[in-house]
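One protein chain is absent from this view; the other protein chains keep their places.
Chains here go by letter, A, B and C, matching the order in which they are written, and residues are numbered from 1 within each.
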Amino acid sequence: MTPRGYAGKYLNVDLTREKIGDVTFPEETLEQYFGGRGLGAKILWDRIGGKWSEVDPLGPENVFIALTGPMTGIYPGGRICCTGKSPVSNGTVGSTASTEFAHELRTAGYDGVIVSGRADKPIYILVTEEGGEIRDASHLWGTMGEETLKILNKEVSDELVSRDPDVGLMKEPGMIYVGPAGENMVRNACVMTKLCHAAGYGGYGSVMGSKNLKAIVAKGRGPLPEVYAPEAVKLLWKRAHEHLISRDSFRRQGTGYGGWSTGNFYSSEPIRNWQEEWHDERSFGGPMFETRFWVKKQWSDFNCTTGCMKVSCVKTGPWKGAITDNPDYELQSYCGTNFGIYDPEANIHLSALIDNLGHSGIGGANTMGYAAELYQRGILTEKDVGFKLEWGDTEAFDRLARVIAYREGVGDVLAEGTYRAALKIAEMKGLKPEELLRYAVHVKGIEVGAHGTRSDEDFLAHDIGYAVNVQGGDHTSVVRDGYHELSGSVFTDSAVICNFARTPQELMFDFAKAVTGYPITVESWRRLNGPRIVTLQKAFLLLGGPDVTWEPVRDDENPPRFYEPLPSGPFKGRTTDRELVRRRRLVYFETLGWDERGIPKKETLEKLDLGFLEKSMFRLR
Amino acid sequence: MSSIWIVRDYENCSGCRRCELACSMHHEGWMWPEASRIRVFMPFPGVEVPHLCAQCDDYPCVESCPVEALSVDGGTTAVIVDEETCIGCGACAKACPGTVPYLHPRDRKATICDLCGGDPECVKVCREAGYNALRLVHEGMSGHRKLFARNPVDVAKDLAVKFFGEKGEELIV
Amino acid sequence: MTPGGYAGKWLDVDLSKDKIREVEYGDKVLEQYLGGRGLAAKVLWDKVGDKYPELDPLDPKSPLMVYTGPMTGIYPGSRICVSGKSPVSMGTVGSTAATEFANEIKEAGYDGVTFTGKADRPVYLLVTDDGAELMDAGHLWGLDGEKTLIKLNKEVTAELTKRKPNVGLWKDPGMVYIGPAGENMVRNAAVMAKICHACGYGGYGALMGSKNLKAVVAKGRGPLPKVDAPEAAKLLWRRTHQILIGRTAMRRQGTGYAGYSVGAVTSSEPIRNWQEEWHDEKSYGGPMFEHRYWVKKKWADFNCTTNCMKISCIKTGKWKGDITDMPDYELQAYCGTNFGIYDPEANIHLSALADQLGHSGINGPNTAGFAVELHQRDILKDSDFGFKPKWGDPDTFDRIMRMMANREKIGDVLAEGTYRAALKIAEMKGLKPDELLKYAVHVKGIEIGAHGTRSDADYTHDISYAANVQGGDHTSTSVDGYNDMSGAVFTDSAVFCNFTYYGVPQSLVFDFAKAITGFDINLHKWRSETGPRIVTLQRALLMLGGPDLKWTPVKDDDNPPRFYEPLPSGPYKGKTTDRKLVDEKLKAYNETLGWDERGIPTKETLKKLDLGFLEKSVSKLR
Partner (left out) sequence: MVKPLWIARDPSACSGCRRCELACSMHHEGWMWPEASRIRVFMPFPGLEVPHLCSQCQDYPCVEACPVEALSTDPDYGAVIVDREKCTSCGACIRACPGTVPYLHPGDDKATICDLCGGEPECVEVCTEAGYNALTIVNEGPSVHRKLYSRNPVDTARDLAVNMFGEKGEEVIE
């Protein structure tokens, strides 16, 4: 009997042998790992856990997984979770993005798509109620995000209507796709969807690119999966929306006001590759985006009333026609203040370009900022780059983004992501790696989100937030204390719902219980499900390889720059407290039942039903 | 009285100016658009901008007053003008990033929105007409407020581009 | 003591002698004529008197009135009224438009301005709290509406800021102005406001042009005038707005949906110069304007919550950058179906062009349509135009309207308005006038509004235009000489918007008028005395007419010939205006108003309505 809240089956695609079939997972696994980030990790272990260190993330053996969770589409803010062995951290990241693809997949009767192997020519996968099929995508290979979306929209809609002509108008399919960056396997490229939504962390765009997989498209017409207690769910659904509607300022501003306030209030915004974190450029304030550029002021994703997204459009000047979301805070900062740019119009242009190229707005822009600092310090010269790369020069960063996406010249090195680019450039320039890694702001290879830890005023990032995070610099899953975030981001990324659609925890967990019928509580998630998922991800991270393996404790650390004193703003001189980080790291390991080097202890693995990890963890102790 | 703020969505403003009438009727007893604490600018027809105090977090107007005629209402966070003390020098208007205060046509006293003690009349008539260009929210002090103290002509320039695209840049000079 | 609702002072500007005086009108005159349309006719007579028939409207001595009314600004939907001896009908028209100028001039302490004489160089009048002054407008002469407004806005705001720098920001001034059509004295040119609002009927744009008067600008900082019963007025103000807010369809669609429904449902829309009045072009429906072009969906004028106005903007293609209102029904019809055009984008362009050139959106395109029908009937040739005009081709009408505004080629003749152009072209082509007047759709020289009478399904019927002292003006059509006296005659004299009058109980409106003015004003008194007084005065002036033409009683009190041809298509095919009914109702109308059977006011009526001063001139007409 299909577990409640699940469509009940997953599409399994082997691209090398062009074999497509359905696969299911025992109810016990679903109860333990739920979906998305958690279930993805378990699938990865079952498939390639044994030879994890040897698997090349960009090789055919790596598995690209797009999963929903039991609450996706039913609870406000439906998202898709992309995961697999990460080409950036060599561990795993539960990288989510809001998209209609998620609930379309579920209404087509699938909870996820698992892709292994490598296609010999560009293809995309179409999932409908009749099952999955592999279709040619050669005419799509090389197209930018906006083009891909337009062409696929029409092509698939026409195809589905032709198959069932008199059923009436066919709504558009949902889809996830990669841009040129993913196709050219830029390591931190992301999986794009809905023009400006991205599963940004983890570099899964390059994993799709490595499999010649241009897109996965889904269109279903069935109902959302049955739930355990329908009437309870309907009541909780109403109450959840009432809560979301009550948050007026967030609905009004979305994250589009952060570009000024994070820098000005919290001094934790990346400015010129994190050389500073404070600014007071009023030209970059929310109203300056809203009044001139927001053509739609409440743009929501499936089943969500927050409407934190906005549609911006540049209507005049050289970048006329650029369309993207507010941009959301991460891209306001990374494609704005991080480049020394405080002009909303330029910021919208660069955000739209980065989305269309398929770069990760955070990872890609971090690497571009890193290159600009090397240029500032003379390590990279105009000859190396091929053009002048001054801070604040939008044209230069526009070219740099394209050069990296198409791996031209220095772009080929920078396409390896900030960490590996640092090592390569050190080699090229005959410098010691440390001299380059000083400016690389990453943790475990994953470029840090736009929330610094030095001011300690930020609402997200503090001392060990990134240091011990199994998803490295991922700001959406920063660690607080090894306890709270387990029922926070670990839960939302496994139930695959939006972090911003959080309602009071009892309501969310009652909702989860009413949907699945599993005896989930905040407590059970914080003591068992959460630690189990995080420990499994920690194991992957520790195994690492093949090109990089992280050194326990030494690499469970903030980037060097986060220990330099802040040079400006009200918190000038302040920095992350290294001693506090060391102490809290130990407490964190202890809380999760890991030894002082962060290796999961034997009894912890037993307790969390992760016995299968003992053999490989033993070797690391 | 919890701290309140008037959210203003310029795009929704219809230009009916009922806020000016409601405000002046409340404070002056009769319709007096030029004595209303909220004044609707229209640098170009169709581009109407309601202009009113944004209660900046650092209150530059209160700081700039040479005779301390301006104070802050602890409850509503509104700026309160002591008419006797005010000498009509206009310092507060110059200090305000959006030049919101102005001298009353009757007695050249500084005139600034006092949020009607917590239940603004302008918001009522705007909501009644369904425009929601002015909305009352119960939110604490925030640094974003000051960003809304902008010269209405600058706001209008942005609105014109949003409404009319390229043509918008020629309309407000 | 000034009655409630009035600022109490009017400006009297002699442009020839650059002299500006302040005048006052006694309570009696104000109670009898109220303001706007009524007061303007009285002041016109007082200034001209029995020499009225000899007065050429475009002569410097011809006065131009720019008047508000007691309810302007206070009652929802404030407007300005422009009047004087009409260069088109030779009578008077209370031509109104919604604009902030109206409440600004009252806030500056004046109820209106009367212009006489002619300035030796282009000027504009600036009215502020400190009085009025004539400013140079040399740099504005020749500019289209949009540029005039942009320049004047900046210039006046800068000037006022310079004069009183530290009072804080100066709000934008209100203004009325003319475009090239007015400057070149196109007979039916309009007085423009707010880019797309127009005092369209009467040709007062030409009157302003003839005086070298480019614009009248006002910025006041005072309160709106005191009223007789403030608390009652406030209560009625709230009550009226509640009613206006309840009218969801009018607020949502404005008149922007009528371009389709007046044709498809009531078969009374001008198509190819009224040759047809029905169409079912779905491409011309409201949603086709709303989704693609309306960039602002709720645009309102001062103190009004109907917000029937919308703003359209063409963002792509040949006419990128054109901005106008929705267009409102009259221009959707006259700059659209009347040209055989059913494409919203072309209609928006032509409406914007008509507004920028300063044409009246109804009268100008009526003449343009008349010209193309003459070409269709081979009376006018390609050579007259300089190109081959075609129905349905936007460029044809774009060029004709520009030619009319700049009086080039045939444009110079067409600029005289449909009626006089018909006479001139008959002369030029050696034809009998009637052969051309057959296609001229006007009454008393004033081109008819976009509501036909043949289907009888619209609000315009048999004598709506025939008995109307303002000819083809669709906003103040005649009904029975009693009910219509409290319609537009009242709203154009109290000067507020028709759309905020219909749909609000008349008793409420008249209570509001009483609360404001303190006059003994009620529905019956207005219908039986005040209304008839104003209309009788207008009738007298209309029939005195001159100098270049005089209307023949009864013969000219009639619909245009075309309105007696059977409708060629649509559900009302074959139906037409019933001539017998027109004659009957016209007699009843004259009788109700106390006019003789030729429509000339009798001696007793003049006496009864306190219009004795007209007797000497009117007696000559009997």
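The working rule: a residue touches a chain if its C-beta (ideal position, glycine included) is under 8 Å from a C-beta of that chain, and two chains touch if they have at least 3 such contacts.
All of these numbers come straight from a predicted model, not from anything done at the bench.
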| item | value |
| --- | --- |
| In the full complex, displayed partners of the excluded chain | A, B, C |
| Residue among A:Ala41, A:Ala119 or A:Cys196 touching the omitted chain | A:Cys196 |
| Listed residues A:Thr291, A:Thr305, A:Asn366 or A:Thr516, member touching the removed chain | A:Thr305 |
| Identified contact with the non-displayed chain, of A:His103, A:His349, A:Arg420 or A:Arg526 | A:His103 |
| Of C:Lys118, C:Arg272 or C:Arg292, the residue in touch with the unshown chain | C:Arg292 |
| For subunit A, residues in touch with the removed chain | 73-74, 100, 103, 107, 146, 149-151, 153-154, 166-169, 171-172, 194-196, 220-224, 226-227, 230, 234, 237, 241, 245, 295-296, 298-305, 307, 311, 313, 315, 320-321, 323 |
| Touch residues of subunit C, complete complex, unshown partner | 248-249, 252-253, 257, 260-261, 264-265, 282, 285-288, 291-295, 297, 315-316, 320 |
| Absent-chain interface as seen on subunit B, which is shown | 165-166 |
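Convention: only the chains that are shown with their structure count from here on.
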| item | value |
| --- | --- |
| Geometric centre: closest chain by C-alpha means | B |
| Chain pair with the higher count of C-beta pairs in contact (A-B, B-C) | B-C |
| Centroid spacing, where centroids are CA-atom means, of subunit A and subunit C in whole angstrom | 63 |
| Multi-partner residues of subunit C (at least 2 other chains) | none |
| Shared interface positions of subunit A, touching two or more other chains | none |
| In the complex with subunit B, residue positions of subunit A that touch it | 248-249, 252-253, 257, 260-261, 264-265, 282, 285-288, 291-295, 297, 315-316, 320 |
| Subunit C residues within the subunit B interface of the complex | 73-74, 100, 103, 107, 129, 146, 149-151, 153-154, 165-169, 171-172, 194-196, 220-224, 226-227, 230, 234, 237, 241-242, 245, 295-296, 298-305, 307, 311, 313, 315, 320-321, 323 |
| Residue numbers on subunit B that touch subunit A, as the complex places them | 7, 9-11, 137, 139, 142-144, 147-148, 150, 155, 157-159, 161-162, 165-166, 168-169 |
